[in-house]
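Sending over a structure as structure tokens; questions will come in a sec.
For this depiction, one protein chain was excluded, whereas all remaining protein chains were kept in their positions.
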Amino acid sequence: MALTLADITCEYAEGSPLSYRALESVSLSIEPGELVLLLGPTGSGKTTLLRAAAGLLPSSAGTVEVDGVRIGVRGAQRAAVGMLFQRPESQFFALSVEEDCAFGPRNLGRSDKDARADGRAALAQVGLDPSTFGPREPWTLSGGEARRAALAGVLAMRPRYLLLDEPTAGLDAVGRDSVAAVIERTRHTAGVLVVTHDPDLLIRRADRVLVMSEGRTAFSGDVPAFLAALPALTATGAAEAPEVLRTLMLAERRLGRAGATPTLDVDEAASSLARMCAEGGVPR
Amino acid sequence: MKPISGMGQYVPTDSPLHHLDAAAKIGLAAALTTALFMASGFAGLGVLAAAVAWAVASSRVPLRAVARGLGAVSFVVVFTLLANSLRWEPAVALLRIGPLAVDAAGLRTGAFFAVRILVLVVGTTLLTLTTSPVRLSGGLERVMRPLSWLRVPVGDLAMTLTIALRFIPTTAEEAERIVMAQQARGAVFDKGGPIRRARAYAPVLVPLFFQLFRRADALATAMEARCYRGTEGRTRMREERMRGVDWLVMLGLGAALVAVGWFL
Partner (left out) sequence: MLEFAEVSFAYPTATAPALDGVSFSLEPGQLLVVVGANGSGKSTLARLCDGLLTPGGGRVLVDGLDTADVSLVWDIRVKVGMVFQDPDDQIVGTTVDDDCAFGPENLGLPPEEIVARVAEALTSVGMDGLERREPHLLSEGQKQRLAIAGALAMGPRYLVFDEPSAMLDPAGRRSAIAIIERLAHEQGHGVLLVSHDAADVARADRALALSGGCVVFEGAPEDLLADAALLRACGLATGSMGVLGERLRALGLAVPVGALEAESVVDALWP
């Protein structure tokens, strides 16, 4: 069982003078139980890749398969893949939050009553009180409330593959923690792919990291390999180190030394920094 | 799903037609319209059609974009053709369908009117295809400026037009977005026969309607926040003026077009 993208190439406005190739032969595979982080600078094609994986874009070349079945052909398998849009505002279409959350489950053939119950449960899961927020018009929510409600709409479907486009942008600390908890819980049953500019929150729990740069895969591998590849990735601007590691790397650069072992562990980083100070490193 | 694109939307290729001043292009479109309505025979129509075809070719706009504009009016063209060429039980006929029939004279009239509409639409679509909305509204504003003597709010009219043009992609984008959002949550649009497919789009229309109102409201707020308060005292980044070439092209070509309409 896996969600597999093979050699995807995607071009917007194909054939017109404005055409733009946003993805260039990208491959990716994710299994239930896996957490994969998708990193990369603005405009590198992360959202496009997610859309392709959810079967929402006609790709110019390549295939997307869900558990061995091609997605998108007459809507097959699309329901197995849930996608949180980058802008929650662009995900809403119903006139109340409750309706919006019940839409997905209803499409899966659940009864109206069950669908609503699923929607309300999902709202509670993301920290929104269903009786307060259920009747609200989605577009009047505050930025953070909107993102949570949008996430609830996706969770309500209980998809086998969960694609999240910047789920923590604009959330407060409590919201970020609850999203992390939701991801942790979901990944027992689902494969989760998260686009994020804030790797610090999830990288310790991630199985793999994928880095996009200008529509291509700049890196793909597990977390230790990612940390090891960071100096090269940073040099090309494709990725940035989590902040603690970036501090360490910056200190080394200042002192003109080269790579100690890359680490995500705060204590280890602190003692490395202290050692550098004690050894009387002088900035160049 | 194929992206839905608006008809007659600006295509930023590079051509002499793109560089021609918007007001000059509006003048030429007016001349073309006049000529089309003056032309009394197929000869005149043919020359005008050839002129428009030449303009299309020189604009380097993909034919697909031009055809998209035609798609929307094809119904009108077919209707004109039929309405003019069908007769009730005529003596001589080319083709009979029950009491209705098509005769040669009718067909000629029908074809004449149909071609006239076709040429007119292609010619005017070419104006919006080769002129960015901002330039177009700037051009219109200059063309209509004499009307401001009659206290017509010319600037505001032009701004309204710009915004209407801006909303064409917005509408397409919103429809696309809602379809995508519903697809992402298991709605199926590409299954079943044409009727079932059409029915699947019904749940898109209501949110689209609401959403367009919301976007219009948000746009008004954004314009206000950025100090828009009518066009009085407003300047433009690209203050455009008719250059010598523009006058020459407009008057020369315009006169030629009208002459064709007058004599042929």
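For clarity, chains are labelled A and B in written order, and residue numbers in each chain start from 1.
The rule we apply is simple: a contact is a pair of C-beta atoms (placed from the backbone, for glycine too) under 8 Å apart; a residue touches a chain by one contact, two chains touch by 3 or more.
Bear in mind the structure is a predicted one, so any value in this text is a computation, not a measurement.
Contact with the omitted chain, checked across B:37, B:209 or B:228, is made by B:228. Residues of chain A in touch with the missing chain: 12-13, 18, 20, 40-43, 47, 86-87, 89-90, 140, 142-145, 148, 166, 169-176, 197, 200-201, 237, 240, 242-244, 246-247, 249-251, 254-255, 266-267, 269-271, 273-274, 276-277, 281-283. For chain B, the residues touching the chain absent from view are 10, 12, 132-134, 162, 165-166, 169-170, 173, 218-219, 221-229, 233-239.
What we mean here is this: only the chains that are shown with their structure count from here on.
Residues of chain A touching chain B in their complex: 12-13, 15-18, 51, 54-56, 58, 74-75, 78-79, 82-83, 85, 90-95, 103-104, 107-108, 139, 153-154, 157. Within the complex formed with chain A, the chain B residues making contact are 1-3, 11-13, 62, 64-65, 177-178, 180-191, 204, 207, 210-211, 214.
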